[in-house]
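Note that one protein chain is taken out, while the other chains of the complex remain in position.
Chains: A, B, C, D and E, in written order; residue numbering restarts at 1 for each.
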Amino acid sequence: MTEYVLLIIGAVLVNNFVLTRFLGICPFLGVSKKLPTALGMCGAVIFVMTSASAVTWALQHLVLVPLGLGYLQTIAFILVIASFVQLVDIAMKKFAPPLHAALGIFLPLITTNCAVLGVSVLNVQLQYGFLKAVVFGFAASLGFSLALLIFTGLREKIDRANPPKAFQGVAIALVTAGLLSLAFMGFAGLVK
Amino acid sequence: MTMVIQTVLTIGGAGLVCGGALALAARFLAVKEDPRVAEVDGILPGANCGGCGYAGCAAYAEAIVLEDAPINLCAPGGAEILSKLAGATGQTAQMAEHKVAIVLCGGDVENAPRKFDYNGVADCQAAHTTGGGDKACPYGCLGYASCSRACPVGAIEIVDGIAKVHPDLCISCGACVRTCPRALIKMVPYARKIHVMCSSRDKGPAVKKACKVGCIGCTICAKLAEDEAIKMQGFLAVVDYDKELDNDAVIEKCPGKCIVRI
Amino acid sequence: MSELSIVSSSPHAHSGSSVRRIMLDVIIALVPAVLVSLYFFGWDAFRLTTACVVTCVAAEAASRKWMGRNIGIDDLSAIITGILLAFNLPPTLPTWMAVVGSVFAIVICKQLFGGIGYNPFNPALAGRVMLLISFPVFMTRWSEWTIPSPIGMDAVTTATPLGLVKTTIGSAGALPFDFTGSAMLQLFVGNQNGCIGEVSAAALLLGGIYLLIRRCITWHIPVAYIATVAVFSGILWIHHPQQNLAPHFHVLSGGLMLGAIFMATDMVTSPVTKRGMLVFGIGCGILTMLIRKWGGYPEGVSFAILLMNAVTPLINRATRPRVFGAPKGGRKQS
Amino acid sequence: MGAIKAKFSAPGGVHPAYHKDLAAEQPIAEMPLPASLVISMSQHLGKPATPTVKKGDTVLRGQVIGEAAGFISAAVHAPTSGTVKLVAPVPTAAGPRATAVTIEPDGEDKWIDGMAPCPDWRQLEKKDIVEKIAAAGITGMGGAGFPTHVKVSPPPETAIDTLILNGAECEPYLTADYRLMVERAADIWEGALIIAKALEATNIYVAIEDNKPLAIAAMAEAMPEQAGAAHVVALKTEYPQGAEKQQIFAVTGREVPAGGLPLNVGIVVENVGTTLAVWDAVVNGRPLTERVTTVTGGPVAKPGNVLARLGTSSADMVEFCGGTSSPVAKIISGGPMMGFAQADMSGPTTKTTSGLLLLGPESVHAYESMPCISCGRCVGVCPMNLMPNELSQFLEAEDYETAEAYNVMDCIECGCCAFECPAHRPLVQHMRRGKAQVMLNRRKQ
Amino acid sequence: MAFYKELAKGLWKENPIFRLVLGMCPALAVTTSVENSLGMGMAATFVLICSNIVISIFRNLIPAKVRIPCFIVVIATFVTIVDLLMNGFAHELHNSLGLFIPLIVVNCIILGRAEAFASRHPLWLSIADGIGMGIGFTLGLTVLGATREILGAGSITVWGDLKWTVAGYEPMILMILAPGGFIALGCLLGGMNHLQAIAAKRKGTIFTPPAHLDCRSCVMCKFGK
Partner (left out) sequence: MMESLRLVVVLTIICSVAGALLAVVHDVTADPIASAGTKEKGDAIMQVLPPCDNNPGEDLVKVDADGTAWTFYVARKEGRFAGAAFESVSAQGYGGDIAIMVGVNAEGTVQGVQVLAHKETPGLGAWISGDKFRGQFAGRSIADTKWAVTKDGGNIDQITAATISSRAVTEAVKAGLDIFTANTSAITGN
């Protein structure tokens, strides 16, 4: 139990996917303009990263490893993740329209987000078992969501700020993300 | 060799499964969107300036495809986008006449006195509703740069207390026209260079009191201009931009010095 | 009338408060702590404080000039940033590092966002954390403590009490501290090692009271912050007195007083509603203890406040007051 | 009979310097007819009246010169007899231009044969009272100028049980209502009974800030015996106790729903001046042609409370009060918290001109506004519990949707936020602009 | 001529990092040293050129509907090839780039160029575009990497032992840590914007800094559509 708690704390706070691992920067910068949008994105990311962890773990350990085809990891993962998300998108539209209305537009956006592929590859690199892989996927997406929500709050403030012309837009957003990352350094050492 | 075969089978199989699954799933889901909308949207420049009168480029794209809206409304896109749109929609269209915005007021700090010291939000709308605006002339440009801020391309600059549009930078989106609380900004053909730089509808004496370069309604220019290219609207001379006007006499003879060539 | 009358929107009366006056009050409130730092650290305190203040003001002026804005250093906020940054530095720090920290604080954390009011993070804290991460060796090198320490630190005189805890727990057993009244009194007046401005709880409290009287701060953030730390550490202490410090020790040591009174209450980066302030203070307290107890750094105040700065917009959003006349319980949501 | 203390207290509020001593002890003085009167057709909230006279017409006092132009509108009457000199737009106190009729008095001040006096108003039907009020062109005289006949004829399904007479006069400097209460307490009470009859209200409260003991005493003294449910309520002295919603809460503990009206909680609030005008109209049959205005401020030589004809220019009133004795930096129609600054002293008195305030350079604050430093003081003092800091920033960024979601429309423009703001931000102006823009956007949809 | 034009645009006019603001993840993650930046840049350039070539050649054979999945497969193939080659022949570098080699697959630049350029232009121009964009990307990474390494480690490592150290400099470790990445990129971007604004002013045009990532050339979300 402690192991999993530490895993979650580690992935959410200490090695935050966005702020220390630099995964998923594009949606982090792109979908942080308005809180409701960011919330939808968080839901979609949590769902996709958790289930992608499960799916790719199965792919790796039930197909690729037994066949000795570990080097096909990248291509197989990306194909399967992309198709999986697409299928979920289609199925959700059909069977759960309200859910699709809330999360649907974000699903294709994160199909091939590097955080999703990243968590799958990391699961393999860190040699996690199935449950650990799924928990890690979930925790990583929680970390992403936490960073995204905090950043969205900041972004709404910064969008009303008055930076010099050259720093308007992405530049000041990056500096803010840097300061946020600086604050997150405080969690260093929280989990060994 | 076994390795190669295994690899091909695995990845090929993955492709087959994924492709098959997607194809099957796609069959459940009839594509509702008109693909042409996406295509047209892709052609449009994505500036979302609203100059076409629709809420952003996507809305305009939808209007073009579904409502047969004219394709020549995108001013920022220019001829290049127009030809692409023509190719995509099969419509043939001429570019709408190139129009640019102009601020019809010449009452800069030199010429138009203020009636009080305004202390508040530096915004024309706010100034206009606080004591009626600090300019003595109730029609003149307040110079608080609301239009300049509204301009998506930074083509408006405040010079000596009044707004000036750079005609070459203007993309004729009309954002400034909608913003000006005193309705001073007009879209005029780029080719027309002579303007009456005043919008005051007051009578001569009142104008004179409020501004040194106001139109006092003397009608001299209206008489001089051929083809009624300048008409009187009440006490204000107004250029009819549909007509050719290239007559330096109107500029020289204007007693208010409010007709200029830009 | 020869001159034009002034027209502005209502109201035409004003309470007379001004940003400059608030900043001046904060500076006045910092004076006791400055004096204490000069007493305990002497030349080093003077050197660092001067370096930080001068650099901050100069950096503010220079960056504003570069951006083509009015210089605007007369709001005095850069001076406060300088003093607070200096307060968060160890006395042995080379001057040039203090200068680097000040430039970072003012230019990157403040002026890039547009200057006063727009910075999402407390500049002094961000500058301090930047230095801590960039130059960890220098930022954790404390001066040789000359005045005999009454709190059982004689064995290792070059560490802060909290730093000592970090390195002691896990290797030794019980903590080498004395929690008796007289030792606590020493801690209270500031006879301990640490950053130059954080040592004396007494001087900081004095400043805090002045700020409260002048209405520059409200009690919510400091009280919530300190109480949370006390409760959190109290629970740990009761649970495991051998492995944990007593709550009053936690409250009096490290940068907690400085943080709770002067840094967490920074208006620009803390919530505006009373409820939000309480949430902010409690959050700071929990994070501080989390980092002090389990984190890699001995002291967590700076990080805790920075992290809460980051969530301040969200807190503001979540604690919007109920509009007068709106149905009770439910807020009108956006 | 004494006053009862207010039980509740609305959120927020500030304590500006009151400066009421300048004019408080000056009895109401009637002003002689000026040389010219400019009567605006837009002296009330709602549609401006339609002028019914033209240049050259001769008019009698009390003659209708502007007809109500719709349901929410009010008639305008000639304040004296004379000749119409001009019908043309002039700037109003708030800024925008509106049609005004200029009358040159003939000096005879002859009344028209209009409404009949009706001392025996108790015999009147509800609707007759409303008709008389409408015919007299009475509007709220506290500042907003809402047509009174609309207020006293609530929709039939709304039961009104309480009438509150607003005598708080929380605006600094102003003493007109105070003088009225001290000098005309009995008439005000009678006016209140007339309105209460029209409303079928059973309770009448007179709400007065506790820094006006004389007014409280006078109103308590004159309290009618027969109305068992009449009370004088002493409010805590705090701005804005005179704001309708806040006053209702302070007096009765009822909260007017956001975006709603007092009648939603069964209450109507009337200014004491309005009440007196109702008495004058119903009992004496005289339309609203004059009002009491406080002329005050440092530069005014002899500050006082002036009974002036509608249309009297500020300059004339200041002249009547001895002119100015020191430089004037700001001319304000109304009080310092919610009044409108004027470019010059040409502006005419209207039904809503509760004061004319001149400020010298020493008390005028022309500051450069700074960025918001999020001190939160505006949030603390906002009587509507809004967040002016956030709102002003949304509005600066022209984000009207978010501003609307943050309830900008509930702002009552009382000015507490801007009064407190250490960064000297023009918060009220932002709100005003925001409200206008939101209304505009709503109308577009 | 067209060849050079396509080649040159990636360097500055459409520099992927500073103008299009694409490929942020590797730009932040691997730029802790010049060596890593160069390695990442070259790996990405290789994939970019190869995928541009293949896609340009087969652009008329791939049905429009499945083009995105096909592009991804092609790109993933070349990424795997780079991964394998680097693992075998530049093991150290492979170790330090780690996770970010497989992640080249989802780098917007590559798929973006495939979709926006290679699938619409002949082979020759596509190669030019690939080279230009690749070098532009490498350049961007290297500038960022050099900044961070000099400030954060006081050295410049080009390859293995080919390394210069700034003597007597106390490095700001922050710069090679995560926050330093964000801050350095933000400041560099701001600096570049400033230069461009000056250049634009000289030419009499207007420069607006990128307000968001240039999603227009990223077509990830069109997968399967």
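The criterion applied here is as follows: a contact is a pair of C-beta atoms (placed from the backbone, for glycine too) under 8 Å apart; a residue touches a chain by one contact, two chains touch by 3 or more.
Keep in mind the model is a prediction, meaning the values are calculated, not measured.
Colleague: With touch as defined up top, name the shown chains that contact the chain not shown.
Modeller: So, taking every chain into account, the missing one touches A, B, C, E.
Colleague: Check the options E:10, E:26, E:69 or E:186 and report the residue that touches the missing chain.
Modeller: Only one listed residue reaches the unshown chain, and that is E:69.
Colleague: Which residue from E:15, E:45 or E:80 sits in contact with the chain not drawn here?
Modeller: The missing chain is touched by E:80.
Colleague: Looking at A:38, A:79, A:92 or A:115, which residue reaches the missing chain?
Modeller: Answering carefully, the residue with contact to the hidden chain is A:79.
Colleague: Would you indicate which residue among B:16, B:66, B:249 or B:262 is in contact with the undisplayed chain?
Modeller: If we include the chain that is not displayed, B:16 is the one touching it.
Colleague: Which positions on chain C touch the chain that was left off?
Modeller: 136-137, 140-141, 167, 171-172, 296
Colleague: Against the chain that's been left off, what residues of chain B make contact? List them.
Modeller: Counting over the whole complex, chain B touches the hidden chain at residues 3-4, 6-12, 14-16, 18-20, 22-24, 26-27.
Colleague: Just the residue numbers, please: which parts of chain A touch the chain that's not shown?
Modeller: With respect to the unshown chain, the touching residues of chain A are 71-72, 75, 79, 188-189, 192.
As a working rule, only the chains that are shown with their structure count from here on.
Colleague: Based on which chains touch which, give the shortest step count from chain D to chain E.
Modeller: The distance in steps between these two chains is 2.
Colleague: More C-beta contacts across B-C or across B-D?
Modeller: Spelling it out, more C-beta pairs touch across B-D than across the other pair.
Colleague: Whole-Å distance, chain B centre to chain E centre, using C-alpha means?
Modeller: 37
Colleague: Just how far, in Å, is the C-alpha centre of chain D from the one of chain A?
Modeller: Comparing mean C-alpha positions, chain D is 59 Å from chain A.
Colleague: Using the touch definition from the top, which residues of chain B touch two or more other chains?
Modeller: Answer for chain B, listing residues that touch two or more other chains: 15, 18, 22, 26, 115-117, 119-121, 126, 130-131, 134.
Colleague: By residue number and range, which residues of chain C touch two or more other chains?
Modeller: 4-9, 108, 112, 114-115, 118, 130, 133
Colleague: Which pairs of chains touch each other in this structure?
Modeller: Listed by label, chains in contact pair as A-B, A-C, A-D, A-E, B-C, B-D, B-E, C-D, C-E.
Colleague: Where on chain D does chain B make contact in their complex?
Modeller: It comes out as residues 91, 94-97, 340-344, 366-367, 396, 426, 429-430, 432-433, 436-437.
Colleague: What part of chain A is in contact with chain E in the complex they form?
Modeller: Checking each residue of chain A against chain E gives 19-26, 29-30, 71-75, 77-79, 82-83, 86, 108-109, 111-114, 117-118, 121-122, 125, 164-179, 181-182, 184-185.
Colleague: For the complex, which residues does chain C have touching chain D?
Modeller: Within the complex, chain C touches chain D at residues 1, 3-15, 17-19, 21-22, 75, 114-118, 267-274, 316, 320-327, 332-334.
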